[in-house]
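Up next is chain A:
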Amino acid sequence: MSLIGLSGTLLFIAFIAYLVATLFFGGAIKGTKQDASKSNKKWGKIAITITIIGFIANLGYFITRWIYAGHAPVSNMFEFTTAFGMFVVGAFILIYFIYRLPSLGLFALPIAILIIAYASMFPREVTPLIPALKSYWLYIHVITAAIGESILAISAVAGIIYLLKNIDTSKRTKSSIWLEVVMYAAVLVIGFVIVTSTFRIMGYEADFTYVDKNGAQQEITYNTPALFGMHQYELKSSGKMEPLAEMPAIVNAKKLTTVVWSVLVGTILYGLIRLILRKSISRFIQPLANRANLQLLDEIGYRSVLIGFPVFTLGALIFAMIWAQEAWSRFWGWDPKEVWALITWLFYAAFLHLRLSKGWQGEKSAWLAVIGFVIIMFNLVAVNLIIAGLHSYAG
Partner candidate 1 sequence: MEKKQKRLYTRIVILAVLVAAIAYTVYNTAHKDDVQLLKIGDNAPDFSLVDLNGETHKLSDYKGQGVLLNFWGTWCKPCKKEMPAINNQYKQFKNQGVQILGINIAQSNLEVSSYADKLGVEFPIAIDKTKSVMRAYNVDPLPTTVLIDKDGKIVKIITGEMTETDIEKYLKSIKP
Partner candidate 2 sequence: MKSITCECGHVNPEGTHLCEKCGRPLTDEDKKQKIVDMKYEGRAIRSKTYNKSIIDKIWNFFSSVKVGVSIIVITLIAAAIGTFLPQVIYVNVTEGEDIKQAYVDNYGTFGKIYYNLGLTDIYSSWWFQTLIGMLAISIIVASLDRGIPLYKSLKNQRVRRHESFMKRQRIFGEREMTSAEADKTLDLTEKKMKELKYNVRREDGVLLAEKGRFARSGPYVNHLGLIIFLFGVMLRLMPGFYVDEDLWIREGETASIPGMEGYYLHSNKFTFETYKKDEQKEEFNQSKAAVNSVAKNYQTDVVLYKAKDNAVAGDTTDLKQVLHHAIKVNEPLKYDGFALYQMDFRLNELKAMNFNLVNKKTGKSLGEVNINLADPKKVYNLDKQTKVELKGYYPTFSGFEDGEPQSESPVPNNPAFIFKMYTPETPKGETSFVAIKQTLEPLGETKYKMQFANIETRNVSGLTIRKDKTLPILALGGIIFMIGVVMGSYWSHRRLWLQKTVDGRLMMAAHTNKNWFSMKKDLDTVTEFAHLPNWVDQQDDDDLKKKQEKEKEGDNTL
């Protein structure tokens, strides 16, 4: 098998291992407190073992791809997002060995699975490096930042479990609605994965020409049926769907189409889930969180921010500045990606201050952790794909 083939297989193995481990973590929290603790421990042990096997396979993917490509596999959207998913699992394993809380795995692994699934929707070829990306500082910066972000993500996982346990999901309150919104957002990501992979399997391709904002003729290929057409579009492939509406030149109608498709499918999926469950998702999964100790969750949330914040600062700000100084001649240039790293950093700084001095613990702190994760994901998804900057990997 070729190195890149091996790499792909290892990633697949990791993916499956995470799925299986999730089920075992589910087993580890079942039963009532008294009678089940022994069998729970066994399930937990199996679950973490499978997780670690998956993580090793994932590392194997990373290393083989690195050898094959000749550069660290963090240089495009697929590679970076996959690495992020891998580090989330790594961070989970780290925190698990401090606190040994199985329900953490039950939520952290699905999030990592979603992230990796999301990543594989992007082109997976090994792209040649443009000159600006040829720098050891860049790899150090990106990898450290991703590790920092993934540790911070664990605090959001703890936060979600905390909220699930603490919020009364049977009543319609502001917090129960917002919690359901978080669930809905996760379903939208599944919607995106379904849409993209369905049309990919079908091999859907529709070529268009359009006029960009500088008035130049351009070509674009849609991989989903076009809902929106680019500025002055013209369909070149025969037998493909004509767009429903044309967009002005400043809007990338292809990305808009993908977003709308994901929202549509995600919403339908959400509706179906609700129909089948006959209750909100958060209410449905609430029992999974019930066994956890609130104080312990609060501490895990806080501890992961404490562990992740210095790593994030080092990777996303300090190493980033060193690289920027080498590559762009200035350590800071208010590039959107830089600004969003700063925003993330300021947010967690505010989090720590509120917690230390204002006593924002428990539910408030859990919400902040979730918001922090939203900011991180915004930086990863929206800033890369929508707000173009020097870092834009292009999607």
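A word on the picks: all candidates are chains of the complex that A comes from, given by their letters.
The working rule: a residue touches a chain if its C-beta (ideal position, glycine included) is under 8 Å from a C-beta of that chain, and two chains touch if they have at least 3 such contacts; residues count from 1.
Please read these numbers as outputs of a predicted model, since none were measured by experiment.
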{"item": "Among 1 or 2, touch partner of chain A in the complex", "value": "2"}
{"item": "Parts of chain A lying in touch with candidate 2, wherever the complex brings them together", "value": "4, 68-69, 98-99, 123, 125-128, 130-132, 134-135, 138, 213, 221, 248, 250, 294-296, 299, 302-303, 306-307, 309-310, 313-314, 318, 321, 325-331, 333-336, 339-340, 342-343, 346-347, 349-350, 353-354, 356-358, 383, 387-389"}
